[in-house]
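These notes are about the structure you will find just below.
Heads up, one of the protein chains got dropped from this complex, but the rest are sitting where they should.
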Amino acid sequence: MAISMTKLATRFATGVVFAASAMPALADCGIEAGSVRILSNDFDALRLINERATECATDSVSVTFNQTQEHKSLQVPALSIDPAEYTVAVIANNSLPPLLNDGLVRPLDDLVEKYGQNLTEQQLIRIDGKVMAIAFMVNGQHLFYRKDLLEEAGLEVPTTYEELLEAAAVLEELGKTDYPYAASVQAGWELAEEFVNMYSATGADFFAPGSAEVAINNENGVAALEMMKALTEYQSPDYMSVGSSEASKMFRSGEVAMTVIWASQAGPVLDPEGDNPEIAAVAGLAAAPSFQGNGIPAATLFWDGFAISKNISDEDAEASFQAMMHATAPEFAEENSYIAAWLIKGYEPTPGAVGIMADVAQGARGYPTLPFMDLLHSALGSELADFMQGNESAEQALADIEAAYSAAATERGFLN
Amino acid sequence: MAEIHLKNVSRRWHNFTAVDDLTLQIPDREFLVLLGPSGCGKSTTMRMIAGLEDVSSGEIWMGGKLMNHLEPKDRDVSMVFQSYGLYPNMTVYENIRFPLKIRGIPASEHKQRVMKAAEMVELTPFLDRRPAALSGGQRQRVALARAIVREPNCFLMDEPLSNLDAKLRVSTRAQIANLHHALKTTTIYVTHDQVEAMTLADRVVVMKGGIAQQVGKPMEIYDRPANTFVASFIGSPAMNLIDGDIADGTFSNPYLTVSGLPHAARGPVTLGFRAEDVSVVSEGGNLSAPVYSVENLGDSTMFAIKGAHDDLISLKADKTARMAIGETVHAHVPAAACHVFDRESGLRIDGFDNQAVA
Amino acid sequence: MPHRTFLFFILPSAVAMFLFIALPIGSVILQSLHVEHGQVLVEVESCTPFGGCKTQTRVDAEATAALRAEAPLGRWNGLGTYMNRAHLATAELGEIFRSDTTLREKFAQVYQLRFYRALFFTLIYTFVVTPAGIIVGFWIALAVNRLPQMLKGPVIFVSLLPMIITPLIGSLVLYWMLNSRGILGKALQWLSGNPDLSIAASGPLMWVSLILYGIWIAAPFSFVVFYAGLQTVPDDTLESAMIDGANRWERVRYVVIPHLMPLATFVSLVQVMDNFRVLEPIVGFNAEAHAMSLSSIIYTDLQAENGQLFGSAAATSMLTIGFVVILLSPVLVRTWREFGKRAH
Partner (left out) sequence: MTTLHTDTAQSKPRQRIPLISVVAVVFVAIWLVTAGFPFLWTAWGSFKVEADFFSRIDWTFALSGENTTRQTGGPFTLGGYQGAWIDQAFWKATLNTAIVTVFVTTLSLILGTLGGYALARSGRRYAFWLLMVALVFRAMPHITLVSGYLMPFFEWNIWGTLPTTIIVLVAINQPFTLWMLHSFFLSIPKDLDESAMVDGCTRLQAFRLVIVPVMWPGIITTGLFSFLLAYNDFAVGAMLLSQENQTMIPKITSFMGSIEQEGNIMFAVSAVVSATVPLFLLVMFFQRQIVGGLTAGAVKG
């Protein structure tokens, strides 16, 4: 038993890196000494970055990381203590606010000046004039469609949701797929995200300027909701349990002709060696449709990036920044251009990034990096399900959301 | 050597008093029986001596040492439980050896001492059995052997015979009497069976409601019960107790008149006499009533009649006596056999003693 | 047992429970009575990769931290959190009941409130699954008890499977089978003759599935307890019932069931508590659209994605405990009586 375990361990330990301090340095990151401790979400692109960061480990530099889906629950308590449990928090625009709210991350201007020669202006997340985080990749929702079917039906690629509805009607008539359309409207976070996308495309703000008062209970909100409801006509009756992954699978297996889902699904969808090569060959990507004719794609862009802990020594902060600079160096983005849409200098968009790049080009809005956005998102997630099932009116739903949000925001001290 | 002394010992829970201010002096080598109905505090008293129960107030002394706060293991007593308390996972041998092992007696002595104890209770053939494979009587003897193997200062026995059938009870009782004779260890024995108390005890403590009603040698208690409770508890059948009035040495109630009693009291009293002191006569006598039941016991015949409060009064007659239910029986209750108790308090009224001894 | 000995034996356990359950519960109660400090909001210029630089609202971390340092618990809110819209919603309830609507409409409006929606499902789930699980378990126990000796082992083994499976995984396994493409989902479509039938699309079907799942996972526990209990049914009583002319059902009714009653109390005690905490099937079945439970709203409140609401989760937790105590109070009273009897 013991012997076989050791054997297994030696054979496969190369696949997983736990504490890299014992490993030989594979790259010279120019770090003299320090401890780098990374907390990140758990998906492939971040896994690659984390592992690349561990290349900086030397006798005097230790690099460890913790990839977990619970990272959002952990980051605030883990960075609140002194010294912080982690020196680097890999965050996205929706997970940065909690750290900012509590003042747990440090300004990076001097480090950017010293080590950030490869950074582009676009990567610098500036808050109140200070660089608080470095973004390195982008994600967001866009349209996936079947070139062959649209062609067969004589349709253009829809650029607005109004067009998409018409196209869906035609495709339904055509009857080549089970349903014309799929969207990620699984009850909870994804349903709320879909509303955020739709509402973003109206160009209106979510909150009254300068306050935490929610401002979605208006005709824009009603229009967004009614469009979401109208789209369900062309979706599988199971739509309330279809998330981005499920919609992607439906598209890949030829059950639907169009879907608006996360750009990170482009990889599996376009994979010619996946389960469905014949679909991969005819899949097309385009910006998310706009809405109400103002041309803004109904998507919210997310950037993933990192921030450095405040409660650590300057030496560790410097080491951490350098390690992350090494991990997200231009050659990394070049080598792994298929993994994600990088914001890193030297990245050439691949065919899989066409959709997200179109979103960016057409002015899709970023997901609001506001301290109270998560509360609104949560209220949307729990209150929208009834509306989507036709149990209440759009006006009622928006009123409920406003009430639920206000209760939560009061508890958190944003409203009085 | 274990002289045991209980000084004003009480045991109370919340609002319930199990033992109330009990004082007892138990000399070394005595066989003391605590006798009483269930819930009278006799077991609690024993458990306090063993250390299984806290003492609420008062002191327990043993061999000149204050025991109140000692753990059971430090009191050098051994105990036999009503349900035997055998260790089901150990063989008979291991069960008997357990106290030796746990008290750190040198292992070299174990075998010889266990064998000796087993021999005394005739268990030698069963030593490698588990308790589950033994009969009730055998289990009881294992418990006895386990108690004697250690030669403690004091044996405590908590109704050890009550789970045995009638026949075994008699033989085990004899065995216990014999053991005490051989070992001469101070023994405290709890029972609700007055026959056990009478046959085994050097002294008996009759208890009720947590209070010692009478302490004395078995025959003393039999002959001079201190109150109506003791009188009704000791003897088989129990003493007949009849309410009536006494005046000028004559007790009278509607169906019984006894004269010739000492002039020690007057007014309402309870008269006690034992069935065996009565002589059933064909005519006359001072008692006459219709027969309620007849029991032929072989060596004698018992007649019962109904008293004023529907209580039964037993009369012992010759084994040849024959009567039908409903016939009127006549009997003579001799004044010399009568005990007189205060009606109110139930306490024995002094001045009748000398005649009572038959 | 003397106090000192009792303390010695109970101490390790009591310390563990005190540190990791009582203290957190204490802090949970404290938390539920407070709301956070007013966050100091400022307008700052911020720049992101998309849309360039804009004026946005931020929390002034330093000013807020200063407020927090003064009173770390936040602002005293009393029972405010318990009464707000996310919990007992007293104000909303009052309005609903004052309004001039039919009872049916009133119910629908109350059902819109998150807490009552969760409470309603939790209660229905608890009160269907608990007795149904007990009854199914009891019948399995009776039937297994009739099997030939050699079959009993394997049957008991298979019967215990739903109990030992990790709840989250058990619910996933069943959901995979039940969804419209799974083997059971297909079977349902075939049986109903409706090719579009899908449990994910229908509220009532989802409820039925959740409840069936609950019974599936609860029955083995009752089964194993009742089966054990059946082994101790006294032969004498059964035989005298037979002589008294009782048929099989009457023997079960008048001898076996009374004998198993104490076990049924134990089982229902455990099961009411477990069922009242139902969470895993709702997550595993992707059922949030159709069903919420008290635990699932606590879970939602604590998800970092949603901007953790500790106070709100704390209040729901305390209300949950309150309901459990009410549900269990008959058993608690009984235990108290028994304990009193045992005391001397």
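We call the chains A, B and C, going by the order they appear; numbering starts again at 1 in every chain.
In this section, a residue touches a chain if its C-beta (ideal position, glycine included) is under 8 Å from a C-beta of that chain, and two chains touch if they have at least 3 such contacts.
In this text the structure is predicted, and so the values were computed from the model without any measurement.
J.: Which displayed chains does the hidden chain touch?
T.: A, B, C
J.: Quick one: say which of B:Pro72, B:Pro237, B:Gly285 or B:Gly346 touches the chain that got left out.
T.: In the full complex, the listed residue that touches the missing chain is B:Pro72.
J.: Looking at C:Val40, C:Ala63, C:Leu93 or C:Val173, which residue reaches the missing chain?
T.: Missing-chain contact among the listed residues: C:Val173.
J.: Hey, which chain B residues sit against the chain that's not shown?
T.: Residues of chain B in touch with the missing chain: 50-52, 71-73, 77-79, 81-89, 98-99, 102-103, 143, 146, 150, 156.
J.: Quickly run down the residues of chain A that touch the omitted chain.
T.: 5, 8, 12, 15-16, 18-19, 41-44, 65-70, 73-74, 77-78, 80-81, 85, 139, 189-190, 243-245, 248-250, 253, 255, 262, 264-265, 268, 275
J.: For chain C, which residues touch the unseen chain?
T.: 1, 3, 5-6, 8-10, 12-14, 16-17, 19-22, 24-25, 27-28, 136, 139-140, 142-147, 149, 153, 155-162, 164-170, 172-174, 176-177, 181-183, 186, 216, 220, 224-225, 227-233, 235, 238-239, 242, 248, 251-252, 256, 262-263, 265-267, 269, 273, 276-277, 279, 294-295, 298-299, 302, 308, 310, 313-314, 317, 320-321, 324-325, 328, 332, 335-336, 339, 342-344
Heads up, the rule we're going with is that only the chains that are shown with their structure count from here on.
J.: State which chain is most central when centres are taken as means of Cα atoms.
T.: C
J.: If you tally contacts for every chain pair, which pair is highest?
T.: Max contact pairs: A-C.
J.: Between chain A and chain B, what is the separation of their C-alpha centroids in Å?
T.: Each chain's C-alpha centroid was found; their separation is 88 Å.
J.: Provide the C-alpha centroid distance between chain A and chain C, rounded to the nearest whole angstrom.
T.: It comes to 33 Å between the two C-alpha centres.
J.: Can you compute the centre-to-centre distance for chain B and chain C, using the mean CA position of each chain? Integer Å is fine.
T.: It comes to 58 Å between the two C-alpha centres.
J.: Could you tell me which residues belong to chain A and also touch two or more other chains?
T.: Within chain A, no residue contacts more than one other chain.
J.: Once bound in the complex, which stretches of chain C touch chain A?
T.: Where chain C meets chain A, its residues are 35-39, 41, 43-51, 53, 55-59, 61-62, 64-65, 74-75, 81, 84-86, 92, 112, 114, 179-180, 196, 198, 200-201, 203, 286-290, 292, 297, 300-309, 311-312.
J.: Please output the residues of chain A touching chain C within their complex, sorted ascending.
T.: 70, 72-73, 75-76, 93-95, 97-98, 100-103, 122-129, 135, 138, 186-189, 207, 209-212, 236-241, 301, 303, 343, 360, 363-366, 369-372, 374-375, 377-378, 381-383, 385-386, 388-389, 392, 396, 400, 403-404, 406-408, 410-414, 416
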